[in-house]
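Every protein chain except one is present and positioned as in the full complex.
Labels run A, B, C and D following the written order; every chain starts at residue 1.
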Amino acid sequence: MEQIVQQMINGVSLGSIYALIALGYTMVYGIINLINFAHGDVLMVGAYIGFALTGIFGFSFLPALVISMVACGLLGVVIEKVAYKPLRGGSRISALITAIAVSLFLQYGMMYFVGPESRTYKDVLPATQLKVFNTGAVIDIKSLYIIGITVLLMVLLMYITNRTKVGKSMRALSQDKDAAELMGINVNKTISYTFFLGSALAGAAGVLIGIYYSTINPLMGATPGLKAFVSAVIGGIGIIPGAVFGGFFLGLVETLVSAAGYSLVKDAVAFLILILVLLVKPTGLMGYNSAEKV
Amino acid sequence: MKEMLTKKNAMKTAGILAIYLAVLLLMNLGVIDSYIFLNMVTIGINIILAVSLNLITGFTGQFSLGHAAFMAIGAYASAILTAKLGLPFIVGIIGAALAAALAGVFIGTPTLRLKGDYLAIATLGFGEIIRIVGLNWEYGGGAMGLNDIPRYTNWTWLYALIVLTLVVISNFIRSYNGRAVISIKEDEIASASMGVNTSYYKVLVFSIGALFAGIAGALYANYFYFIKPDSFGFMKSVDILVIVVMGGLGSIRGSVISAIALSLVSLSLQSIPELRMVIYAVILFLMMVYKPQTLLSKFKSPLRKEA
Amino acid sequence: MELVKVKELSKDFGGVKAVQDINIGIEEHEITGIIGPNGAGKTTFFNLLTGIYTPSSGEITYHLNNKVSSRHLKPQKMAKYGVARTFQNIRLFKEMTVFDNVLIGYHCNMTYGILPSILRLPSFFKGEKAANEKVTELLKIFNLYDKKDEKAKNLSYGDQRKVEIARALAANPRVLLLDEPAAGMNPNETNELTKLIQWVKDYFQLTVVLIEHDMSLVMKLCDKIFVFDYGHLIAEGTPAEVQNNERVIKAYLGGDYVAQA
Amino acid sequence: GCGAKASTADAKTIKIGLNYELSGNVSTYGQSLVNGIEMAFKEINDKGGVLGKQVELVKVDNKSLTDEAANVSSRLATRDNVVAILGPATSGNVKAALPPATENKVPLISASSTADDVTLDSNGKVREYVFKTCFSDSFQGITMANFAFSELGFKNAAILRDNTSDYSKGLTVNFTETYEGLGGKIVAEEAYQAKDTDFKTLLTTIKASNPDVLFVPGYYEEVGLIIKQARELGLNVPVLGADGLDSPKLLEIAGADALENTYYSNHYTSSDTSPDVVAFKEAFNKAYGADPDAFNALGYDMAYMVADALERAGSADREKLKDALAATKDFKGITGTLTMDEFHNPIKAVTILKIEGGVPTYFMKQEP
Partner (left out) sequence: MNGSSRPIWEVTTLLKLNHLSVHYGAIQALKDVNLHVEEGEIVSLIGANGSGKTTTLRTISGLERKSGGEILYQGKDISKTLASEIVKLGISHVPEGRRIFPRMTVFENLEVGAITRKDKENVAKDFQRSFELFPRLLERKNQLAGTLSGGEQQMLAIARGLLARPKLLLLDEPSMGLAPLIVEEIFNIVRDINAAGTTVLLVEQNAHLALKYSNRGYILKNGYIDLEGYSKDLVNNDEVKKAYLGG
């Protein structure tokens, strides 16, 4: 019993991290249809900013989180302007390769400055383990923070994209750039805004991951980035609740697979599920059917 | 038959032979030493990989991020056949080609329905699955890999297989099959309405592409003597894709030139480790923005009429 | 002879009944028009005829070389059966040349296999030669031969429509389906197109089915017209009959139509 | 091949090639080793060099990729005319790098590739030009199994290993064989992948199997997290590891409390008070602003060992150097006293450390 409850908790905790990263991924993909491979690396930068703020300048959790979000948001805007904008309207593959280039640039640029070795976060959140009823299972209070923040950001994002003008502009832009301009939507501003939001989310995720796992390194963004992307696709990329759903789903599946003794192939299973989901529902579990009509 | 015996074809054949003999001579004279040859092997393998991926991604528009997986399958197949079972290289090559082509059918069939980025992600997932299976495959050495694979790859094999790849793929493309494949990339629904069996072609192209990637894997394993699953990871697939994109989607000649160019770039960056990847990233980015492939494309004509 | 028989054909999309209980027969060597208000289900009907959609109920039977019924309709098989089409939103292979676009149309008549193409066996050269001849002929008919090396996307709208028709004809079809061939053409160009369709139909002995909102073309060309509204067949007959049908005037043509035409 | 012109004996400097993982996914280890090596040669050069000549390092990056490792090896041997190649760091890359070295008859020495088959080919024959200066997996695995069973008296062990690392795999195999041979029981064996950060699922499973002890053959980055998360989940059994744990980072990551009851095998104790070790630590700290880890120390020792062999060889000749390396005997380094055995593996004592209050302290020594 204890084991089952504990594993569920492990799954949800892991899933919440995927979900948090997936939000930003989905956001950017949803608007400019770019698999932003650099998302995970913006997260890494966010983690280092958080590290510097808490570890060196002695900031506490909340200000560090907010500053890191803003800084990453700005970084995202700059990345878009410098790297992606010149390729707008070009081929998808070129854009994808550019995203990979940005990813490498951030990874190794950071490595050049801080070295390849990992750094350790100070404990800025209480390192308390809460007992879950009487089962003997425990949950890390940091997990609760992450889950809470993920859900909060999800609701906020949903509100922004579905209810606000900016959100509608983003969606219109994603579907037809010229037509959106003709409606009075400023393409550059809207894309910048999207990147700001998406990258700020990565910044938040970076700080939280840094705090949760306590170690960070310049290559830390790659794997969770990929997993989060898989989550976003499973949930239906571009769909905000889909990303969160996908994140939790993937977290739980990985945990269950590991718990069942197949930890070695858990990533393979994750990808297998991804492929299966795509086969059954090519636009993800919560995705729209494509609206192409002949 | 007379079409085959045109002057142009004769010239081509003579050119191909001349290159072969010239390199052979230079090797015997010691002008091409082991280091140069090693780089030639790398370039040759990259050419085969890039041209075969170009068939899938450049010509057919099937976005694949898992090409290295087919190479891995070929490499392991050949390694096992030649090293563990002690069979001759030709068996290794054929085994590699067949195993990889089979994998191509295996991944091509279910992912038929997927388009664009979704296909890219599915193939990425496929690549990872292959890698993870490799890591856990005791017989294949798991994470420790396989070593002491006999070195059979020599200039003759390398050159013959490069030529084979180029001839097969370019002849395929310059036939009605090739046109069908290109039309799928342009507009799948219209293509189907013209009677192109899109499913068949997609799977076919995946397996032809995989077949040659498998051959590349065999050349790799039997030259570099040691393989492990991580040698064929996501970044390897990306590297191949970069060659293809830089050379120009749908340009075989471009793939060849860019395989050579990128290998040289990589070599020249070896000695500046601290900034190697940063510079590489910047180069990638500049290439995507300034598109040197448009220069190449002036020379290309994938659909040149033959008859 | 009835070449296509449509029985009780319906297609729903969720709640939308795009096509409902359609019964139609299409005669060989005739030009059949499908008209009706926007959203009446005409394009959907074409998509059913070409296997892009599967019917919710009902049946389509082709009496071509073989009898083919709707269960066996698949987009990529239609050309082989002898049915070719064009699209309401032009779907050319944009980056390919005009010549290659039409060459793809010939695809289903190609017989040499993969091996001959890789080994460049004589059958390859024979097949390619026949294809090139056919395409050249078509391009000349459509007055597009001097544009054969242009990329399709660089052509004007009207020329693109013509390339689409030429591409469809390259398949050597017996039935040609045209979805709004005159859309985006001015009256002059429409006149030319009208003549061209008539000529092509006679020359290649085709059966033509077309959807069109331009009544000048429809009335001149069609032997028979079916009128759709909200997925239903509301009228059928010769142009003269349909033109004077109260229901058709009310639902589709409008009061001014007669005066204007 | 063109090994003939490779003699560097008359050059003004002695060139030594570094073929290391300086970018890519194991660049941390490559960089650590290079730091140690560079520091050592700087000291050596400051003291007048080797054979009266300065040593020139040709440092080349292999991107943590096997084909690059082979390429670099070939380049160093043929283009840069080095007298020896140091590196790469991981066994896989060493295996890829050794054919060109062998082909061109350049000695290749690795300070960190622990796999048994690095120096032995598949027929069990020694590879003439390949040497290593670190323990073999079999040695540490067996030592720790003995230690766990006989010394600490634990009968049920759980293993959590790194599935992507041959080092971890090698240790696991040897540990398991010995431990089970002694009559112990492996109650759980789970595996993760390098760069994983979340081990709670695996640890929950392991906890449920009620082990007496947890063996974690891996590197400090992951092991630090594992120990930390194990304690968070209430898995408080003693933890055993190998030299991959030796790094100040381990303490940083896991924290002193979590590390209580952790033992690992190592070449030396960084808390050692012998003057050599203290001097090394101080010098390193001065150069790099951090305490040395095992890789730093191993790189440093390897450099001195090569210098020593060159002196003994009497000239910067590849063949002579190879013979001198093979004849290394009782070479005294920071990481202990080393003698090359006939299989080009080092014979040196293993020290078992126990972490107390965050400090790895000498627990016992096991002679080879």
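We adopt the following convention: a contact is a pair of C-beta atoms (placed from the backbone, for glycine too) under 8 Å apart; a residue touches a chain by one contact, two chains touch by 3 or more.
What you see is a predicted model; the values in this text were computed from it and never measured.
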{"item": "Contact list for the unshown chain, restricted to visible chains", "value": "A, C"}
{"item": "Hidden partner chain, touching residue among C:26, C:83 or C:253", "value": "C:253"}
{"item": "Contact with the hidden chain (one of C:100, C:159 or C:236)", "value": "C:159"}
{"item": "Which of A:9, A:96, A:180 or A:270 contacts the chain that the document leaves out", "value": "A:180"}
{"item": "Where the missing chain touches chain A, by residue", "value": "165, 168-169, 171-172, 175-176, 178-187, 288, 291-293"}
{"item": "Chain not shown, touching residues in chain C", "value": "13, 16, 36-44, 88-89, 155-159, 180, 183-191, 213, 215-216, 251-254, 256-257, 260"}
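The working rule: only the chains that are shown with their structure count from here on.
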{"item": "Most central chain, Cα average position", "value": "B"}
{"item": "A-D compared against A-B, more contacting pairs", "value": "A-B"}
{"item": "Centroid spacing, where centroids are CA-atom means, of chain A and chain B in whole angstrom", "value": "33"}
{"item": "Multi-chain contact residues (two or more partners), chain D", "value": "23, 163, 193"}
{"item": "Per-residue overlap in chain B, given as positions that touch at least 2 other chains", "value": "135-136, 189, 274, 276-277"}
{"item": "In the complex, chain C residues that touch chain B", "value": "50, 52, 74-80, 84-85, 87, 91-97, 100, 103-108, 110, 112, 114, 117-120, 122, 124-125, 127-129, 131-132, 167-168, 171"}
{"item": "Residues of chain D that touch chain A when the two form their complex", "value": "23, 25, 27-28, 31-32, 163, 190-193, 195-198, 200-202, 204-205, 207-208, 221, 224-225, 228, 232-234, 249, 252-253"}
{"item": "Chain B residues within the chain D interface of the complex", "value": "30, 33-35, 38-39, 42, 135-136, 142-145, 147-148, 151, 220, 224-228, 230-231, 266-267, 269-274, 276-277"}
